[in-house]
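All protein chains but one are shown in place.
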Amino acid sequence: MKKINPIKTDPGKVRLLETFDNSFPDRKYLIIHRVNEFTSVCPKTGQPDFGILTISYIAKKKCIELKSLKYYLQAFRNEGIFYENVTNRILDDLVKALNPVWMEVKGEYSVRGGLNSTIIASFGKK
Amino acid sequence: MKKINPIKTDPGKVRLLETFDNSFPDRKYLIIHRVNEFTSVCPKTGQPDFGILTISYIAKKKCIELKSLKYYLQAFRNEGIFYENVTNRILDDLVKALNPVWMEVKGEYSVRGGLNSTIIASFGKK
Amino acid sequence: MKKINPIKTDPGKVRLLETFDNSFPDRKYLIIHRVNEFTSVCPKTGQPDFGILTISYIAKKKCIELKSLKYYLQAFRNEGIFYENVTNRILDDLVKALNPVWMEVKGEYSVRGGLNSTIIASFGKK
Amino acid sequence: MKKINPIKTDPGKVRLLETFDNSFPDRKYLIIHRVNEFTSVCPKTGQPDFGILTISYIAKKKCIELKSLKYYLQAFRNEGIFYENVTNRILDDLVKALNPVWMEVKGEYSVRGGLNSTIIASFGKK
Amino acid sequence: MKKINPIKTDPGKVRLLETFDNSFPDRKYLIIHRVNEFTSVCPKTGQPDFGILTISYIAKKKCIELKSLKYYLQAFRNEGIFYENVTNRILDDLVKALNPVWMEVKGEYSVRGGLNSTIIASFGKK
Amino acid sequence: MKKINPIKTDPGKVRLLETFDNSFPDRKYLIIHRVNEFTSVCPKTGQPDFGILTISYIAKKKCIELKSLKYYLQAFRNEGIFYENVTNRILDDLVKALNPVWMEVKGEYSVRGGLNSTIIASFGKK
Amino acid sequence: MKKINPIKTDPGKVRLLETFDNSFPDRKYLIIHRVNEFTSVCPKTGQPDFGILTISYIAKKKCIELKSLKYYLQAFRNEGIFYENVTNRILDDLVKALNPVWMEVKGEYSVRGGLNSTIIASFGKK
Amino acid sequence: MKKINPIKTDPGKVRLLETFDNSFPDRKYLIIHRVNEFTSVCPKTGQPDFGILTISYIAKKKCIELKSLKYYLQAFRNEGIFYENVTNRILDDLVKALNPVWMEVKGEYSVRGGLNSTIIASFGKK
Amino acid sequence: MKKINPIKTDPGKVRLLETFDNSFPDRKYLIIHRVNEFTSVCPKTGQPDFGILTISYIAKKKCIELKSLKYYLQAFRNEGIFYENVTNRILDDLVKALNPVWMEVKGEYSVRGGLNSTIIASFGKK
Partner (left out) sequence: MKKINPIKTDPGKVRLLETFDNSFPDRKYLIIHRVNEFTSVCPKTGQPDFGILTISYIAKKKCIELKSLKYYLQAFRNEGIFYENVTNRILDDLVKALNPVWMEVKGEYSVRGGLNSTIIASFGKK
C-alpha cells in the first residue's frame, strides 16, 4: 500500500473566501451551488482533471459570497490533488469559513480510462 | 464579513395576492405551481437574474389565485434582491396570504460565471 | 377573498364508470393508469385546459374498467372546472365506484401565462 | 359489475421455467431482469397488447435461467389475458419455481385510447 | 435444476488490486466509481457480454487505486462467468482488498434476446 | 373504396382569423407558430383526437394575429374531421387570410391503436 | 451463399387493406404513419422479432384507411420472414393498393445479439 | 386588418454596440452567439415575453464584442415590441454595426396560450 | 513522422462472412446494421478500445447474414489495430464479400483522455 502525505489546508486559498450575513437565520433552508467548470491536475500523471462540484448547505449566521467562491475554486486550476482529497479539502475549508448547520460537497469527475468517479463528503446533520 | 440590510416585506407587492376558497378543506392534498419565467435584478451588479420558481403547498382554507400570483411575481422584475432573500421573501408573503398547513418555495437560478444556485425554503410540516 | 360554489358530484358522469372483479383480492398490488389527453375548460376564461392525469390505486374487490374510465373522463371535455376541483372530484367519484384500499389522483396541467400546475390528492393509506 | 373467471396457472407454461443454483445463497442481493418485448392479446377485443416487464428478486437457493424465462414469457404471445391478471400470474408462477426471499413483477403496458397502464405486484419482504 | 460449480476467487486477479491511504479516515464519505466498459464472456454460449459496473463504498483505512482497478477488471475480458457470479465475485475481491465500512457493486448488463439484467450486491451497513 | 364528402371551408371559422401589417415586407423571413394543444373529434368513432400543429410561413403583406389564430383553432374542438382533411383545411383558410409567399402546416397526431400519424401540406415556394 | 425462395405477395393479407378518397388530390402533401408495435417471427430461429415501421407517402387518388392498415400489419404476427423481405413486401402491397406518387417504408428492428437493423425501401420520386 | 406603426431604429440602443477587429478577415468562418435570457414586453397586453436568441454571422472586418451585445439586448427588457419586429430590429441594428458577409437572427419565444413562436430573419448570402 | 506497417486483410476473418440472396435486386434500398458492442485493442498501449459501428449499404445481389457478421466482428476482440485502420479494413472486407452498389462504415469510438473519435469511410456512389 502506497503512502500519501496528509492533505493540509492552504491558508492562501482559504483567505479568498468571503461571506455575507444570513438574512433568515431562524429558518433552516437549503442553499445549493452547482459549479460546472471545476478543474485541477492529477498529482500522479500531471494531466488535467475536470469535474462538476455541487455544494449544498444549511447556513447558520453566514452565507458564502458567490464571486469569492469562484475565485477560491479557480485557485485549484494548476494544483496537483486527488479526487478524494480535493472534495474533502473543499468541505473542510468551507465549514471553517461558514460554520454551517450542515454541508455536503459532491464532486463528479470526468471519464478517465473508461471510468468516472464521484466523491460525496458531508459535515453535520441535515 | 459584509453587512446587508434586513429584507423587509413590501406591502404594495403583497396586496397583489388574491385567494379563493379551498373547496376540499378536509383533505390534505398537494398543490404545486411551477413558474418558468421569474426574473429580478442582482443588487450588486445591476445585471438581470433569471430563475424557475416552484411553489408547493397544502392549503388550509385558502388557495392562491393564479393570475394574482403571476402579477405578484412580475413585481420583482426590476427589483434588486439576492437569490437567498427573494426565495425567503416570497415564502413569507405567501404564508401570510394563505396561512397554509405546509409550504415550500424552491428557486433555481440560471448560470452566472459557471455556477448556478438553488435555494429551497419551507414553512410548517408536511 | 372570492367565494366559489361547492363542487358537487355529477351523477350522470359517475354512472359512466364500470368495474370488474379483482382476481387477486388477497394481494395488495398497485395499479396505475396514466391518461395523456385530459381536457376541460377554465370556468373563469372559458379557455380550454389540458393535462395529464395519473390514477394510482390498490384495489379491494373491484378494478376500474379502462374503456368506461375513458368515457367518464371525456365527459369533462366541455365542462368549466378549476384544476384543484377537477382533481379532487375525480378522486371522490372513483373512490365511490371502487372502494379501494388506497387511491391517488395526480393532475399535471399545461402552461398558462408561464406557470404550470400539478395537483395531487389521495384517499386511504398506502 | 362484470364477472371474470378466476385465472388459473397453466402447468404447460410453468414447466418451461428452468433454474440454476444460487452461488451466493448467504448474501441477500438483488437480481433485476427487464424484458423489453412482452406481448399478449386483449381477451375483450382480440387486439395485441405490448409491454415492458421488470422482474426483480432476492434469491434463496435458486436463480431463474434467462433463456427459459424468455421461452416462458413468449408462451403468452397469442393468449388472451388482462394486464392485471398477466402480471399477477407471472409473479405466482415465478414464486412457485424459485421460492425467493422477495420478488416484484412490474408490467408497463403501451398506450391504448390515450391511456397507458402499469401494474406492480410483489411477494415477500424486501 | 442444473448444478454449477462454486465460484472461487482467482488470486492472480486479486493481486492486481492496489490501494492507497485514506487521507480522511475519520469522515464517513462516499466514493463511487462507474466503469462504462466492462466485458466478459458467457460461459454457456461463449459469446461476449458487456456491462456497466458501479462500485460504491465508504472507506475505512484504504482506498482503491483507479489504474489497478482498471487492470483487475480487464482481467475478466476473456473469462467465462455468469452475470450473478461476476458481480458477487468483484464485491468479494474488493472487500478483501479494502476492508471498507460499506460497499455495493452494481452490474448493468446489455440486452440479450430482448432482456437486460442488473445485479446489485452489497457488504456491510451504509 | 369508401366515398367521403368534399371538405368545404367553414366561413364562420375563417372570420375568426385576424391579421396585422407585416412591418418588414421587403425581407423574406420565416415565422413559425407551434400549437401544442390542438384537439378535434374523429368523424368515424366520435372519439377526441389530439395533435401538435406547426404553422410556418413567409409573409407578404400580412401576418396572423396570435390570439385570433388560437380562437380559430379552438373552433375545431368539437368538430368531426379526419387528420388529412383538417391539416389541408387549415392551410387553405390561412392562405386565404394571409396570401403568403410560402406556407406549411404540419399536424402531428397522437397514438391511436399503436399508430401515430403526421400530415404535412404546403403552399407556394420556399 | 445460401439460397432463399422468392418472397411472394400473400393475397389474403392484401385484401385486408382498405382505402378512402384523397380529398386534396391536386396538392402534393405528405402523410406519415408510424407503427410502434410491429412484430413478426424470424424464419431461421423461430424467435419473435419486434420493430417500428414508418410508412410515408404522397397520395394520388387514394389514402390508406388506418384501421385496415393495423389489421394488415397484425397479419404478420406469427409469420416467419426476414427484415429485408418484410419491409419490401409491405412497400409492394401498399403501392399496389394506393398507387401513390411516392412512398417509403422504413423498418427499425430491435437489438439481436448486440446488433440492430434498419431497412429503408421506396417507390417513385419525391 | 390592424395598423401598426413602423418600427424605427433606436439610436440609443445602437450606440451600445461595440466591435473589435476580425483577426482572420480572409477566411469565411461562422460565429454563433446563443442568448438564453432575452426578455421584452408584449405591446398589447403589457405582459413580459421571454425568448432565446441565436445570432449567427460571417464577419467581414468587424466582430461584435460580447459584453456590449449583452447590454444592447438588455435595453429591450422593459420595451413593448412584437416578436416579429424585435427579431428584425435586432438584425437591422447588428448589420449596421458590423456590415457582415451574412447574418441570421433567430428568436424562439416561450409558450403563450398553448402556442410558441419562432422568427428567423437573415441578411446577405451564406 | 512515424511509419506504420500497411494493414493487410486477414483471410481467416473474411472467411467468417456469409451472405444470402437479395430478394429485391431491382430496387435500390438501404440496409443499416448498428453494432453496439464492438471492441478491439489499442496496438500502442495494449488497452481495450470500445466502439459503435454503423454499417450501411445498398445491395446488388448479396446481403450480409447477420450472425456471420457478428462472428466476423468478434474476431477483432483481441487484435491490436488503430481506429482509422479497423474502420477501413472492415469496409474493404465487406465490399469484397458483397460487391454492393454503395457502402459506408462508421466507427464511433469511446472517450480516451477526454477525446473521442469517429471514422467514416465509404465505397461507391449513393
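All chains are identified by letter, namely A, B, C, D, E, F, G, H and I, in their written order; residue positions are counted from 1 within each chain.
Note that a residue touches a chain if its C-beta (ideal position, glycine included) is under 8 Å from a C-beta of that chain, and two chains touch if they have at least 3 such contacts.
If you're wondering where the values come from, they're calculated on a predicted model, not measured in any experiment.
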(request) Decide which residue listed in I:S23, I:S68, I:N99 or I:S117 touches the omitted chain of the complex. (result) I:S117
(request) Over the whole complex, note the residues of subunit I touching the chain we left out. (result) 1-4, 6-7, 84-85, 87-88, 111-122
(request) For the chain that got dropped from the picture, name the residues of subunit H it touches. (result) 18-24, 27, 29-37, 62-63, 65-67, 69-70
(request) With the missing chain put back, which residues of subunit A would touch it? List them for me. (result) 36-37, 39, 47-48, 50, 74, 77-78, 110
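Note that only the chains that are shown with their structure count from here on.
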(request) Please give the intersection of the contact partners of subunit B with those of subunit H. (result) C
(message) Half is the threshold here, strictly exceeded: which of A-B, B-H or D-F has more than half of its contact pairs identical to E-G by residue number?
(response) D-F
(request) Tell me which of D-F and A-E has more C-beta pairs in contact. (result) A-E
(request) Using mean C-alpha positions as chain centres, tell me how far subunit D is from subunit E in Å, no decimals. (result) 29
(request) Between subunit B and subunit G, tell me the centre distance in angstrom, where each centre is the average of that chain's C-alpha atoms. (result) 54
(request) Would you give the residues of subunit B that are in contact with at least 2 other chains, written as numbers and ranges? (result) 36-37
(request) Kindly provide every pair of chains that touch. (result) A-B, A-E, A-I, B-C, B-H, C-D, C-F, C-H, D-E, D-F, D-G, E-G, E-I, F-G, F-H, G-I
